[in-house]
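A single protein chain has been omitted; all remaining protein chains appear in their positions.
Take a look at chain A:
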Amino acid sequence: MKCLVTGGNVKVLGKAVHALSRIGDELYLEPLEDGLSLRTVNSSRSAYACFVLAPLFFQQYQAITPGQDLLRCKILMKSFLSVFRSLAMLEKTVEKCCISLNGRSSCLVVQLHCKYGVRKTHNLSFQDCESLQAVFDPASCPHMLRAPARVLGEAVLPFPPALAEVTLGIGRGRRVILRSYQEEEEADSTVKAMMTEMSIGEEDFQQLQAQEGVAVTFCLKEFRGLLSFAESANLNLSIHFDAPGRPAIFTIKDSLLDGHFVLATLSETDPHSKDLGSQELHQPVPQLQDYSTSHLDDFANDDIDSYMIAMETTVGSEGSRVLPSVSLSPVRQLSHSPDPHSEEDEAEPSTVPGTPPPKKFRSLFFGSILAPVHSPQGPSPVLAEDSEGEG
């Protein structure tokens, strides 16, 4: 594999690596016929990201070196990131960047051709790996919104950098609401965190296909990573989401590249946010019913694999599916589970080998697929009316 990136695209590549580095510790590099794919998944497998850079993105793109097998590799994110660490440097001094991979040297070679004939060569050792592929389908998500990345970037700006999760939902008057998510333990403790809520009018969105009252909660850090990439490239960002607990899919696309981020969303089991729902976020009843029926319909003809972000590996181009090298046991286990309301699986996510003892959020990632369907009253944030409540 050999490819050559020139001019401003070097920085775009750098930015993409920065966005991916917010998610995983390993980068999966795979030359495909329709472009170079860069993928990563986080250690708890609750977030997956993929960029495909089209052959047009490169000045020269050669997926297969003649006489060689198709190669794909896995490298440490840290070492790849260090090549592109300083974006200012990339912009100012690097004229072209050449990435080549060949089996003989067992090194991924990244060469930066800089001004004044300076050439920096990075030899990164890699591991052979199988293809990393998440199974997801944006088309199966009933809810979708699209806006320029700048709008969403401005929307997350007020949130503190340390905030872990944010809830996205549709509020009264079809306003899009982003709200800081507070974990149960935090909410119960005496030291309370500041709650921030951003409310944006429907007119700032190019497309808004979701009813009032729907909401999902996902990780902010990964979302910020994609946003900063999309903002710099001045792209539109689409967010596809479903019921709480099902993955949300964030996509960007232009003629030279496309990007997909798939983030787990929090399964709605938090009594605190239900409190919120009952206290001040009364949803009109008909909408709730609409919501739950459509939801049930969805669930009835639900091909379970299309909803989960299951890591699958395919061996080469034969397309035969094998059990991946990454720990997939929870998915397998769940997908053969006859009882969709099985709570044991949810209750014991920590028994999965290789999964770190996660926050409830992350552990629910796989289990959530089978979460009970009758829990439509989410955090469903609605802009609270100005109240003069007693303090």
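A few notes on this one:
Criterion: a contact is a pair of C-beta atoms (placed from the backbone, for glycine too) under 8 Å apart; a residue touches a chain by one contact, two chains touch by 3 or more; residues count from 1.
Here, contacts and distances are computed from a predicted model.
Of the names listed as "3-methyl-2-oxobutanoate dehydrogenase (2-methylpropanoyl-transferring)", "GST C-terminal domain-containing protein", "Lipase, member Ia" or "Checkpoint protein", the one that matches the UniProt record for the absent chain is "Checkpoint protein". The chain omitted from view is touched by exactly one of A:95, A:183 or A:197, namely A:197.
Although one chain is not shown, part of chain A still touches it, namely residues 154-155, 157-158, 160, 187, 192-204, 272, 275-276, 279-280, 383-384, 386-391.
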